[in-house]
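A single structure is presented below for examination.
A single protein chain has been omitted from the complex, and every remaining protein chain is retained in its original position.
In order of appearance the chains are A, B and C, and numbering begins at 1 in each one.
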Amino acid sequence: MKKEKKPIPHWKFKLHEVIYEADTPAGKFFDIAILIVIIISVALVMMESVSSLLYEYAWQFYIAEWIITAIFTIEYILRIIAINKPKRYIFSFYGIVDLLSTLPSYIGFIFGGTNLLFAIRALRLLRIFRVLKITRYIGESRRLMLALRNSKAKILVFLFAVLIICIIAGTLMHLVEGRGSGFDNIPLSIYWCIVTLTTVGFGDIAPITPLGRLIASIIMITGYGIIAVPTGIVSAEFSKATKPITNTQVCPNCNEGRHLDNAEYCHNCGFKLNE
Amino acid sequence: MKKEKKPIPHWKFKLHEVIYEADTPAGKFFDIAILIVIIISVALVMMESVSSLLYEYAWQFYIAEWIITAIFTIEYILRIIAINKPKRYIFSFYGIVDLLSTLPSYIGFIFGGTNLLFAIRALRLLRIFRVLKITRYIGESRRLMLALRNSKAKILVFLFAVLIICIIAGTLMHLVEGRGSGFDNIPLSIYWCIVTLTTVGFGDIAPITPLGRLIASIIMITGYGIIAVPTGIVSAEFSKATKPITNTQVCPNCNEGRHLDNAEYCHNCGFKLNE
Amino acid sequence: MKKEKKPIPHWKFKLHEVIYEADTPAGKFFDIAILIVIIISVALVMMESVSSLLYEYAWQFYIAEWIITAIFTIEYILRIIAINKPKRYIFSFYGIVDLLSTLPSYIGFIFGGTNLLFAIRALRLLRIFRVLKITRYIGESRRLMLALRNSKAKILVFLFAVLIICIIAGTLMHLVEGRGSGFDNIPLSIYWCIVTLTTVGFGDIAPITPLGRLIASIIMITGYGIIAVPTGIVSAEFSKATKPITNTQVCPNCNEGRHLDNAEYCHNCGFKLNE
Partner (left out) sequence: MKKEKKPIPHWKFKLHEVIYEADTPAGKFFDIAILIVIIISVALVMMESVSSLLYEYAWQFYIAEWIITAIFTIEYILRIIAINKPKRYIFSFYGIVDLLSTLPSYIGFIFGGTNLLFAIRALRLLRIFRVLKITRYIGESRRLMLALRNSKAKILVFLFAVLIICIIAGTLMHLVEGRGSGFDNIPLSIYWCIVTLTTVGFGDIAPITPLGRLIASIIMITGYGIIAVPTGIVSAEFSKATKPITNTQVCPNCNEGRHLDNAEYCHNCGFKLNE
């Protein structure tokens, strides 16, 4: 692997095209192949966590893990070779994810252990973020993200308000229900309030006193009512995103494209629009 | 049943009108009669599943089943006779449903068994899809389906994101809560995450450790917040679908196309609109 | 109480004004007074259901009941006297409610019994519908009802679809989970499906088998996703109701008030609108 100072050797250019891009058939194939390996690897981690399966198919899991680790290692090396400035990949989000999901397998093979080992192996699940990358094929996801990003500030304010409601209601419930009834301390009561306000309602903790049940009712109705807030925010955002300004006129003078439906003159330069 | 090469014999034409169409009184009557038989048959399958009822009214159920099977068999045969190209019906969705919901009863009568028999008989429930057909009478359902179909891509992306959140959060919960607390393996933890994120919250499995409860709180608040996303998508779609101006009149004078539903004169040039 | 054939005696007119209308101070006072008695009566029925309270304050409840029954009886008689055509009141919805909520108390006093007696007395709760009448003071409720009524057809179609999903999913769960696990028969499984799909999730019945849990996950995600449908329907309806046509032009010729934003001619009579 002689390091040439000439622009980029052809094989490197080709490799980059296959590994980093998805325009060519080979690039698409590589992406899908890696995706399948990731899904298999995620499925393996899940199955290994089932005790009965782990004991029965111990060595099959062992072999499968070696194969997957090998594939990911090769992919990692190829990605470093294929790029001109490897640091750009190594320290990128996906670069770190790739390293974190490959390296621990080796550590796991060298050292033993059961619980820690598994926790380390579960890091491989991080690769699932890679799957998210395929959403770039689906144009819709960009619009979804945009609508969510636009309403981020409003949603944060809302969640902040929810948290304060939960802290106050949780403290109240702790004082009303007292110890020994599941509301033993304030953090636990706040946890219960979140469970209740979000309408999840596990039922492992439930109020017993009449006053506690009254407060619980108020919390529930509040939660039932204010779910409208994030929904309203995102709905409004989507409405805006899907029917912004439906006019397709473009100003022949300044090329401005956003016009009101009944516009006769360009709002940007005052040029007469021809309909 | 001589096969004539002449167009279609009158009785066949008549039969087709009654069985496949709903424009004539006879056709409407046939549709409603079959609908009632289906509903009775569905009710019977439900009641048979209740042990106490099954033991008490064993032979009544037996007779009712024979009658319903007979009716469905006759209907199936009539449908094949009435149509000119029977294959078109036999291999259509409703044709397969009709066969699948009639045939097993005969198999059940021939062979015995209790559990398997019931499972086979439950296939008759498939006929319920036929009930959906009546929704064609209700124009609203078409609009609902349209709005859902338009937002299908966005909703799939959303469900995909929900699934990835559940996989990562489920693995995390398994590692945090450990074995013996209901989070025994990752698939189970993912199941719990889905139960929690969708705000169902059965409570058969619930976190016990403080850290597990903290993660659970985050999952719950996430679920409470992101329910806004499908809602927002569908709301925006409905808003678009029910936009006030659905009038298709076009002014014969100035060609203006947007008119109120009750417009009699063009709002743009004052010309009388012909309806 | 001589029955005069002359129009309406003054006292009867006055009484009608007080009892049936709410424009005069006396009428308002009467309405509010009856409202308070109804709320007290509802509160009494609630408290009587609490065993400990019933035993302790038995005769106080007895007296309170007599007083309330007396007030309602007097009100009922007055309402019959005050109106010119008593049948119109007696056979109206509120007339029947008033009778049904007064009569049983007398039956209860004559015959004894405990359980049945209470069930009969609970009929008095029907009066609570009267409270709904005060909502006529709140203009908003009319708009709410209108939006709900407009989307009734769509919501019914939706609920019908939900029911069919529950029937099929319930049968499936019954077959998968089998007897002895809470999914003992199909109606019970359908009940569980409704509990799950609506994201209530009591947890008294929960799937145990992996396949059952997989189906449950699908039901939950479906329920989480399709809650968007009624929300979307009603949202769109409200959007329409709150920002219909914002134009405030009124045709000087035909007085038509609904015009498109850019209307220059009245869509009703073709008259030129002055802006």
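Here are some notes:
We adopt the following convention: contacts are C-beta pairs under 8 Å (C-beta built on N, C-alpha and C of every residue); 3 or more make two chains touch, one makes a residue touch a chain.
Note that this is a predicted model, so its numbers are computed, not measured.
Set against the missing chain, the residues A:Ile81, A:Leu100 or A:Ile167 yield one that touches it, A:Ile167.
Per the touch definition above, the residue from C:Ser105, C:Ser217 or C:Ser239 contacting the chain not shown is C:Ser239. Per the touch definition above, the residue from C:Ile8, C:Ala26, C:Leu125 or C:Ala153 contacting the chain not shown is C:Leu125. Seen across the whole complex, the unshown chain contacts chain C at 42, 45-46, 49-51, 115, 118-119, 122, 125, 128-129, 131-132, 135, 138, 140-141, 143-144, 147-148, 155, 158-159, 162, 187-188, 191, 194-195, 197-204, 223, 227, 230-235, 237-239, 241-243, 261. Residues 199-203, 231, 235, 239 of chain B touch the missing chain (whole complex, contact as defined above). Mapped onto chain A, the footprint of the missing chain covers residues 153-154, 156-158, 160-161, 164, 167-168, 171, 174-175, 178-179, 184-187, 190, 196, 199-203, 206, 210, 213-214, 216-217, 220-221, 223-225, 227-229, 231-233, 235-237, 239-240, 244-245, 258-260, 262-272.
The definition used in the following text is that only the chains that are shown with their structure count from here on.
Residue numbering shows that chain A and chain B use the same positions for less than half of their mutual interface. Comparing mean CA positions across the assembly, the chain most remote from chain A is C. Centre-to-centre separation between chain B and chain C, using Cα means, comes to 30 Å. Chain centres here are Cα averages; for chain A and chain C they lie 43 Å apart. Centre-to-centre separation between chain A and chain B, using Cα means, comes to 31 Å. Across the assembly, chain C contributes 199-203, 231, 235, 239, 262 as residues in contact with two or more other chains.
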